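Got a structure for you, written out below as structure tokens; questions coming shortly.
Yeah, one chain of the complex is gone here, protein chain that is, but the others are all in their spots.
Right after this comes subunit A.
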Amino acid sequence: MTVESTSRDTARSTTTQESTDRPSAGRTRGRTAEGKPTAGKSTSGKPGPTATKSATGKPPARKATAKKATAGKTAAKKSAAKKTSASKASPKKAAPRGTAARTAPAEGPEMVQLLTPEGERVEHPDYPLTISHEELRGLYRDMVLSRRFDAEATALQRQGELGLWPSMLGQEAAQIGSGRALRADDYVFPTYREHGVAWCRGVDPTQLLGMFRGVNHGGWDPNSNNFHLYTIVIGSQTLHAAGYAMGVAKDGGDAAVMAYFGDGASSQGDVAEAFTFAAVYQAPVVFFCQNNQWAISEPTERQTRVPLYQRAQGYGFPGLRVDGNDVLAVLAATRAAAEQTRSGQGPVLIEAFTYRMGAHTTSDDPTRYRRQEELESWEARDPILRLRRHLDREGAADEAFHSALEAESDTLARRVRESIRTMPDPEPMAMFDHIYADGHTLVDEERAEFAGYLASFADHEGN
């Protein structure tokens, strides 16, 4: 007992001595906070290290591409054929590696399209769609607002408010079309780029920013909107979707489960295993692959030798390719796939053929691996511009609608800016929260130790 008390006393006195000996500057919280290389640390207004790295990268926050897209209009107009029109719209010379797959998206008879890049409505025998003007305006609004949110987030990264941002620019039709095809009781497993889908699910866009500011790793309640947390590791969430869907089937439910992933993820073993599991258990999953042509710097042909939608065949379920820049085609195809999977016929794979018009993330520099011409050819196929042309053709939206939408867009951007600037950093002790649901003695011990350590500053500063 004597020995024990001695050792305790020794320990205590050592601590006291330490805090006395160290320079007080080194014992204040301020120093720690300043020096901490946290992504998205905003107090100084300086970008975090990630942002600094990317500053060389460009391209700056992109606005809606309407202006640029008109440049491609002429080329696009020349193609009269309906389903194949888009293929001719993209000049071959645009391809940096001579890949037909990427620059001629509509080539091949199989791509579902209901709107040409010129905004002309075409029919597809398997995907009839009756849609009101009001619904068209709704889709347009969703796309415009989600693009505005996305652009605002990119700008906030440039201003140092976010450590990183993965832009969805160019993928609005794929995301809004699929997101709006779902029922409230369907369940979505996103990657980290599904900002448009989140919008459709009713997730407050400001909630998506926390992880990119570095204040949490997601943190929203997946069950409040049936929208799971963003998954950063590529393809992992497809297995969670397959398992969730197995559960839906066990429950006798008729919800559809959406597994979002990308062309890069299609190479992951987990995606292959998710296909297998969903197929053999006939689980109600719609695998929704946004083939945006680029996995950071690697083109789709570095991932696959066959069109991605054809992969489904080998697993024994249907796959189809849809024009991912055509919100109506995506809506119709996803609705049909969701209905099919709900009825117990097993999974469906949709490959939404689209284009990542921005960088992979704000840390990326796409000028190092792809040509400006390619980007321009896709800007001519801009999903928002396309629906705008259709609205104009149909006379489905008047000026009042557009100016009201612009005002709404500005309001959203303002709200996003304000919310990020008032988003608090978590308290240090928060890192010990929610590690275990049922507790863990080591966590308790370390929490208490660290709290004591933090408290020692207060003691010292009080002296």
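Please note the rule applied: a contact is a pair of C-beta atoms (placed from the backbone, for glycine too) under 8 Å apart; a residue touches a chain by one contact, two chains touch by 3 or more; residues count from 1.
We adopt the following convention: contacts and distances are computed from a predicted model.
Note on the omitted subunit: UniProt lists it as "Pyruvate dehydrogenase E1 component beta subunit", one of the names in "Phenylacetate-CoA oxygenase subunit PaaC", "CoA-transferase", "ABC transporter ATP-binding protein" or "Pyruvate dehydrogenase E1 component beta subunit". Residue-wise, the contact with the chain that is not shown comes from A:Leu239, picked out of A:Val112, A:Leu139, A:Leu182 or A:Leu239. Within the full complex, the residue among A:Tyr127, A:Phe277, A:Tyr355 or A:Trp378 touching the omitted chain is A:Phe277. Contact with the undisplayed chain is limited, among A:Pro125, A:Gly269 or A:Gly395, to A:Gly269. Summary of contacts with the chain left out: across A:Asp185, A:Glu394, A:Glu418 or A:Asp433, the touching residue is A:Asp433. Against the chain not shown here, subunit A presents residues 3-4, 6-7, 216-223, 228-229, 231, 233, 236, 238-248, 250-251, 269-270, 273-274, 276-277, 280, 433-438, 440-443.
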